[in-house]
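Here it is: the structure, laid out below.
Yeah, one chain of the complex is gone here, protein chain that is, but the others are all in their spots.
For chain A:
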Amino acid sequence: MKRIVTATVINQSGVLNRITGLMTKRQFNIESITVGHTETEGVSKMTFVVNVDGDGKIEQLIKQLNKQIDVLKVSDITDQAIVVRELALIKVISNAQIRSEISGIIEPFRASIIDVSRESITVQVTGDSEKIEAIIDLLRPYGIKEMVRTGITAFPRGSQKSVTDIKQYSILN
């Protein structure tokens, strides 16, 4: 199963290496990682998407991450109310004739064209992973020359009212 895990870390050199290293050592399958600064200076947040089988495995991952000295907090936010965003840049083959056709396709996604050349345009889109998959599917028939995705970043919504079943990996269950 796919889980979204965030880790708040002290921005030390080597911290990324330690974390990815432990994931490799313990055979966790990372689908994506994003890292960036937070509101606190010297503190970064990582968002991982990992593929694990079973609660035991994700519990191990969280505990192992927590054990790292530079890790301040780890949460599995998969089952919380969260905002999730990913950014994708998609370079699509297109000439002048079909450019407006593509504009029409991407409009409902609130994506934008950020670069135009004679034989291609570059579309920028942000959203959750499904939305990005959807726009990619629609653009594929035109020919995708190049594509990059950032991987998701996420955090809990301001209000968690709608959530009933938040997974806790407290050892005091």
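The criterion applied here is as follows: a contact is a pair of C-beta atoms (placed from the backbone, for glycine too) under 8 Å apart; a residue touches a chain by one contact, two chains touch by 3 or more; residues count from 1.
Please note the rule applied: contacts and distances are computed from a predicted model.
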Fill in: Omitted chain, identified by the protein name its UniProt record gives, among "Sulfur-oxidizing protein SoxZ", "Acetolactate synthase", "Sulfite reductase (NADPH) hemoprotein beta-component" or "Acyl-CoA dehydrogenase"
"Acetolactate synthase"
Item to complete: Touching the absent chain in the whole complex: find that residue among A:H37, A:K67, A:R110 or A:R140.
Response: A:K67
Item to complete: Considering the whole complex rather than only what is displayed, give the residues of chain A touching the chain that is not shown.
Response: 9-10, 13-14, 17-18, 21-22, 25, 56, 59-60, 63-64, 66-72, 171-172
